[in-house]
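I am attaching a structure below and will ask some questions about it afterwards.
Shown here: the complex without one of its protein chains, the others still in place.
For subunit A:
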Amino acid sequence: MLKTTVVVIGGGATGVGILRDLSMRGVDALLVERDDLGYWTSSRFHGLLHSGGRYAVKDKEAAKECIEENTILRKIGKQCVEATESIFVRAPEDSEEFEAEWVKSCKECGIYAVPMSMDEAFKLEPNLSRKLLSAYRCPGAAVDGFRLLWQTVASANKYGGKAKTYTEVIGIETVNGEVAGVHVRDRWTGEEYKIACDYVISATGSFAGNVAHLAGIDVNVKPSKGTLIAFNHRICNHVVHRLHPSSDADIFVPHGSITILGTSSIDSAPDDTSSETSEVLDMMNIGKVTFENLYDYRILRVFAGTRPLYSADPNAKGRSASRGFVALDHAHDGIKHFMSVCGGKFTTYRLMAEKVCDIVCEQLGVNTACRTAEENLVDGPSDDLMNRAKAVFPSYGAELAASRLGNEKLERVIKRIESRPETKELVCECENVTLAEIEEIASEPSSHTVSDLRRRTRLGMGTCQGTFCAYRSVGAVDKDDMPWAKDTVFLFKEFLETRWKGIRPVLWGNMLRDIELTRAIYDAALNLSGVDEIK
């Protein structure tokens, strides 16, 4: 039987942060995730590494946490963070008094906010609306969710921490009011087994209520859904915020090759990731204030995630470990060594983990101090390795692959191309993903679908949204040594359906033309829908 000291449930930012922290303190830990890492909120988010500016006026504690963690993550997570800086801009409809208060608050929180002339702002961001009135530079940045999660797990791996994906917790076993283990089901084989442990931490975000229920406990999470719009290219090179009290659709984040506009906030079920066209249009109309030609830019897709908001249930004997998130020790509910963690922000994932692990370690009698702020998640590639990469990758590929893969995998991919040069061909032309990279990720035990490859490589996340890379990638993985890739029709459908889900609410203009081409290839030419002849 599998045995560990702590089982962490949930492979979102919160869970992987806890896994790494425990592992670095020498605590034996195993993370189990029902889907793929980052399948839920930790990728269905805005990708903003907050500077704290957004919270400076209303919540100084949160703002200070953000700027501290922002500074740490830019250092330890170099490969996941694009240190773009952010620009806060005030539009004619935004209050001037708020601007003054905001400037003061940023100063109090230690967030630099450097005023600049509008001419300077337009030079930095030529697409900004000429109606804007004032602009400040702040230390915001973009952060890649998938990358941060995988690299955090890679860091935990170095200390013995392990993560199992597609492993769903279906039961929590207690003996005499104390946790004894969890029951899990393998989502691919259906196999059920037990993992014995001394402690269970549920870091299941919006699903924290469901998981606590497995032990008969209530956790009052009220998921709140937010929609995000991804545009085909970088409209801006800095994060751009509206300088006003936080509200919907007031932030643009340049994220890799795309730009993301968000977001909204609607009470929802934990697994509701749908978006309506009307939401998109509302957001576009607000976004237009910042970039007046917004409707000219091509929307690639929309996506939505749910914020795991904890509702302060007056009956819950919670303990607020930090602003914005709760760590609920269920000893108060009659089960020892079971904790639920929810709320918070992606930006503060490391800090949340530190606070949670301080409590857990104390209970486990471990008194090693947290070191997660001191060590990089993964090592950056050496000059030597980058030179080898540049020699084999197509233009623009080396740097992108290096930040996606981290050192070790980069070297393995380079070796693949060195020994079989034809694998440097691009499977995904829009995002510059080589065959070698696809083969490398596909051969890992955590890969079960083309979408899994997508989350690791950005395959299919660019302009054509899978039209050309779907058949290439399925062709690339349909091999004898890839046991998961036998059912190619399933692979196609799974991948394309997830792509289409995000496109349906924005089916107009160029995206509509693009999707008709996709339909022509997959529905008409390949008959993927499997239309039978009338008998």
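Keep this in mind: a residue touches a chain if its C-beta (ideal position, glycine included) is under 8 Å from a C-beta of that chain, and two chains touch if they have at least 3 such contacts; residues count from 1.
We take it that contacts and distances are computed from a predicted model.
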Key: Hidden chain of the complex, named as in its UniProt record, picked from "Glycine radical enzyme, YjjI family", "Monosaccharide ABC transporter membrane protein, CUT2 family", "Glycerol-3-phosphate dehydrogenase subunit C" or "NitT/TauT family transport system permease protein"   = "Glycerol-3-phosphate dehydrogenase subunit C"
Residue touching the undisplayed chain, where the options are A:Val81, A:Cys236, A:Val302 or A:Val392 = A:Cys236
Task = Specify the residue from the set A:Asn367, A:Ser395 or A:Ser419 that touches the hidden chain.
result = A:Ser395
Task = Touching the absent chain in the whole complex: find that residue among A:Asp35, A:Glu429, A:Glu494 or A:Asp523.
result = A:Glu429
Inquiry  = Can you tell me which of A:Tyr297, A:Phe325 or A:Phe492 touches the chain that was removed from the display?
reply    = A:Tyr297
Touch list for subunit A against the chain that is not drawn = 125-127, 232-237, 254, 256-258, 293, 296-298, 390, 394-400, 426, 429-432, 462-464, 467-468, 510, 513-514, 517
